[in-house]
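Here the structure comes first, spelled out in structure tokens, and everything after it is commentary.
Of the protein chains in this complex, all but one are displayed in their positions.
Chain IDs A and B follow the sequence of writing; residue 1 opens each chain.
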């Protein structure tokens, strides 16, 4: 089986995702295709990279993950392929693959240069259909990464997702469940959040704010039947402090 | 063929549905997966149960229907499997399967206890990925219900969808097309609706309100090119009266 996943910011009201699937099945009729999501906020590479990180390991080894959030489409940003021990990842070289690359072993990076495997002519606005989908389909049906492009050594990386913590000797390596037990709390603006719960239904009331180890193995600040982001006024890349309980 | 359907309140902007599919295909690569919907209102078990009821019979015999609307995830609510003569249903035991159970023949209920068939470790927040998807995939690839858990006698049931009607000797069994012909009307607040139409395009004007036998074989109060719920100020579980025409 050749399994291909798709993750984009295309939405589902246009024909774009369907067109990518049509191209894939025209080249590799037996490929299986699974949508991760197409509702990444427009051009939000950070969210796309995080979502891919959270999802990719649920798929069997050999899966080809295609991610297209591509504000630079038509410019000279590279289309790349990262092959790891267990997976393939195809995306524009704009940081989208940087979180999975921190995570994966034995990675090799390829610049997808072999236009023989693109849709011809390549449009200036829709490389999802004309570059990424056909290359993924070729890979799914047996073409080697070496034939799709040339090996390169570097690619664009976003700032890592590692916590940077100062004061009280809190280093990333001890940001674990035990820290919360020892009386540390997360501070966001004036709010302190220190209650660690195992699951949502442990909450006492709607709007309770607490910390949970989410399904992607990150600690998450959440609210029971409400939005913690809204209640705390927090936003993407919100700065937080990790401090001893007041 | 092993066909698995998915019905959840996960939405499609996160990676959750994709992760469930990845898990299924990792266990049972030949399974076919069809989405019923992932836009059940958050934690709305009633709507999920009704939507499953409306959809499930359109699928071939042997289909495995997986429904995950699960406010109690992580608590001690049971994961269950109902096997009927024609279908399998997998869901948390919170009432989600009660309408199909009223409908199906030769049902057997199992409490899914065999953790050997779960994803390990089971997260506290995402049993869709860690319990329901892997069990469905095992079933699709040949594991028997008896091996997945133990037979039980009861499960959580919602209040049935049967009409309760008082006055004028209107019992549920005669709530048929003929009642409308004999001059009965549905009353919602001050509004009386008694016009029964065969299809939408019979209406005279936008905003016309009438009754139709919908595609799920329920009588539905609808409006032509508008929302009857909005026009009538009606809501989920709206009380209605069935009365002789004024």
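In this text, a contact is a pair of C-beta atoms (placed from the backbone, for glycine too) under 8 Å apart; a residue touches a chain by one contact, two chains touch by 3 or more.
Computed from a predicted structure; not experimentally measured.
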| item | value |
| --- | --- |
| Touching the absent chain when the full complex is considered, from B:102, B:192 or B:213 | B:213 |
| Among A:14, A:115, A:146 or A:181, residue touching the chain not depicted | A:14 |
| Which residue of B:34, B:151 or B:236 touches the chain not shown here | B:34 |
| Subunit A residues touching the omitted chain (full complex) | 12-23, 25-26, 29-30, 33, 42-43, 71-75, 123-126, 129-130 |
| Subunit B residues that touch the omitted chain in the full complex | 1, 3, 5, 7, 12, 32, 34-39, 51-52, 54-55, 58-60, 63, 198-202, 212-216, 225 |
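Following the convention adopted for this analysis, only the chains that are shown with their structure count from here on.
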| item | value |
| --- | --- |
| Gap in Å, rounded to a whole number, between the CA centres of subunit B and subunit A | 32 |
